[in-house]
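One chain of protein is taken out of this complex; the other chains stay put.
Up next is chain A:
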Amino acid sequence: MPSRDGPAVVEVADLVKRYPRSDTNAVDGLSFTVAPGEIFGLFGPNGAGKSTTVGILTTRLRATGGRALVGGVDVGRDPAAARAQLAVVPQHNNLDRALTPRQNLVYHATYHGLSRREAESRAGELLERFGLTERADRRIEAYSGGMAQRLMIARALTHDPMVLFLDEPTNALDPQTRLLIWGQIRQLRERGVAIVLTTHAMNEAARTVDRVGIVDQGRLLTLDTPDNLVRGLAGDALLDLTLTPSPADDPEALCAALGELDGVRKAERLASPAVPAGLRPGAGLPGGAGGGAALAALAARAGGGARPGGGGLAALAGAGLLGRGGAAGRNGGGPAGRGRLRVRLHLATDPAALLGAAVTVLTARSAALNAIDIGEPSLEDVFIELTGREPR
């Protein structure tokens, strides 16, 4: 269900696309809707079917089956009318190099039926809004990547589309341009424009998108708000433990034992770090807190009100749990990662509350704790969880 009221401006039902000479469907029964003023993120690994889906919705590809409506128009039956409802900002620079930046906007507007005068005033307005007025009459070739992207978004808005498709809108852009673009995207939402965006910068997008559909192998794996997805699939918090199991212990069994603790939703083994985790604070935890500081705070709480950064760690060290070098997470020492195990616990509770129980399990099995990292799960964790770790 779209999160906003009103009839959907994008409706996709059982959409299928099979390319000629292919054995599998690039899009395999996709269904979703997007409401006016909604920002919809379509995420997926490379080759998952996102671009194909957007290609169909923007009339550049013909669907093999199913139905897709944009702005109330069936894109397969009346592509020309559908194009009057939508605009596309592709990932590559497809600006018209035979024209100046201003002419790009003016001509685009006239392609969409605006009179010359309307087109010129609209172009002036948008150049101003995107900070391009001063360089509006130069050659396109002189434009930087960021300026070209701004101009492409401005061009897409000249005909006031109901739905805007953005493909990797902030890819390879400097922070200033990214801020400007996200700001513009939010403004468009206020005006009721629906936005469908694909990106791999999910954590950045998570702050802005209203709903996310994760696609893989042409199918929709999940569809919800970013918050619900993160809570539902990845848990409230993540606790990464780097351990050295006792030689007699089975790593799988140890991992399973940690997974059975109260408050742990799931325990998974991660690849052993090539570099001790502690040397890369916060490593492996997108958006997570820095390892050292987090550990100190955590240890303080776990230590039952001891001095911050003091008693808890000391207690752990005293119990012989911490690996060589003392302070966990600071210095793994010795041959990097040999015999070590990294376990990620997805928690439904506060990590501090769980640490004591985890330590008890480790003590009982004579395992050494080398590093601790806590973090908040992100959309990217959900994504990895759903689509796997293997590159495509």
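Going forward, a contact is a pair of C-beta atoms (placed from the backbone, for glycine too) under 8 Å apart; a residue touches a chain by one contact, two chains touch by 3 or more; residues count from 1.
We take it that contacts and distances are computed from a predicted model.
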Matching the hidden chain's UniProt record against "ABC transporter", "Carbamoyl phosphate synthase large chain", "Transport permease protein" or "Regulator of SigK" returns "Transport permease protein"
Which of A:43, A:107, A:130 or A:143 touches the missing chain? It is A:107
Among the options A:21, A:92 or A:389, the absent chain makes contact with A:92
Sole touch to the unshown chain from A:61, A:153, A:243 or A:264: residue A:61
Had the left-out chain been drawn, it would touch chain A at residues 6-9, 11-13, 19, 29, 31-33, 36, 55, 58-62, 67, 69, 71-73, 79-81, 83-85, 87-88, 90, 92-99, 104, 107-108, 110-113, 155, 162, 219-223
